[in-house]
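A single protein chain has been omitted from the complex, and every remaining protein chain is retained in its original position.
Up next, chain A:
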Amino acid sequence: MKRLFRGLGLGALGCLLLASAGLMGAARAEDEIRIGAIYPLTGAAAGTGVELKAAAELAAAIVNKEIPLPGNLAAGAGMPNLKGAKIKLIFGDHQGNPQVGATEAERLITQEHVVALIGCYFSNVTATASQVAERYGVPFLNASSSSTPLTERGFKWFFRTSPHDDLFVANFYDFLKAVEQKKGVQLRKLALFNENTLWGGETTKIEVKLAEEQGFTVAEKILYPAKSTQMTSEVQRLKAADPQVLMQSSYLGDAILSMKTYKELGFAPPMVLANDAGFSDSEYLKTLGKDGNFVLSREVWALDLADRNPLIKQVNDLMKGRNGVNLNGNSARVFTGVAVLADAINRAGSTQPEAIRKALQETNIPADQIIMPWKGIKFDEKGQNSLGTGIIVQVQNEQYRTVWPFDIATADIVYPFPKWEGR
């Protein structure tokens, strides 16, 4: 045993030496542009975080021309204005904790000297980390947090490529009305079932507000603690409310647990309309298999969009080849985020924060150069991409199929959500 420990100790020492040698080598390279990326690499959401890291690394590899560029992808242009400099991603791990996120942002800025930050997936962590970036005057690109207030803070250094929750929720109601018309059904009685951190809380507020404005009734409204060992009480209340549409915002663990509890207690409202996140994580279907079917989810992205946009298939093949998983709405957005940063830094022709910020503000990437179903990328004065839109997908035969907007749909919507017996 003692010998084993000694061996381990020596091994650890060796690793340290190697790592420091790597750092010294890096410090010498002048043609390297350091970008900090903060994601949940350990902790409850680590499964998602690791995938986001892989997507960011793929984008960096394309920018650095380490792999051949697919088509006319924005990221493929590289860094001609910086003499073909390479970007290097320095990762920070926020563990799902806003305080840790802020500390990591500070570390990346002051010790790793990154020229820009990207992150953080969790809205509440993005809030604190971007505050640090704002204080130091370092551009912060947020690719995948959708909490609306993030771009309402009047920050100068904050940019968000993804559409935000207000828009997504507005999409929900447009979608419900469209389905009512198409299927000749009524979908006016809602139950809101959202997790209780910043994201779920803000979503609930907007959902309630828009429901009132657009003539929907909220029969039940539940904010549940995301870390739960059971969801029986929640589901019982939902059953008691007997809604026509269940609108749910969950992260991965709770999304899985809730679906299992629906099955156990036989809860099957006519429509389950989820709010992305856990429901579009690739672990969701891997874990639930056919029990994950028929859930509708708002999405920013779907693999079957590749039918219309060949870039998506090319990038996805690369992701699949390198990491063994398909892209999803989260990783595709992070991929796009890194591409947008690279594009701005290249146009800035400099690694000065102010130059990068100005270039970001002038971003104008057309729809046919990105892998998102957006009309393009262009930031408004708040730093919000004004050309983003959402889609609605449905899990059918364990695949995400785009069902709305109807004009780009690849499958017809299955309605109602089938009862659990006889599936």
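Structural remarks
To be clear about the criterion, a residue touches a chain if its C-beta (ideal position, glycine included) is under 8 Å from a C-beta of that chain, and two chains touch if they have at least 3 such contacts; residues count from 1.
The definition used in the following text is that contacts and distances are computed from a predicted model.
You can't see one chain of this complex, but its UniProt record names it "Amino acid ABC transporter permease", from the set "Amino acid ABC transporter permease", "GvpL/GvpF family gas vesicle protein", "Pimeloyl-CoA dehydrogenase large subunit" or "NADH-quinone oxidoreductase subunit L". Among the residues A:137, A:266 or A:418, only A:266 touches the chain that is left out of the figure. Contact with the omitted chain, checked across A:103, A:196 or A:399, is made by A:196. Only one of the listed residues, A:57, A:207, A:234 or A:299, touches the absent chain: A:234. Think of the hidden chain as still there; on chain A it touches residues 42-44, 46-47, 49-50, 196, 219-220, 222-225, 227-234, 236-237, 239-242, 252-253, 256-257, 260, 263-266, 283, 286-288.
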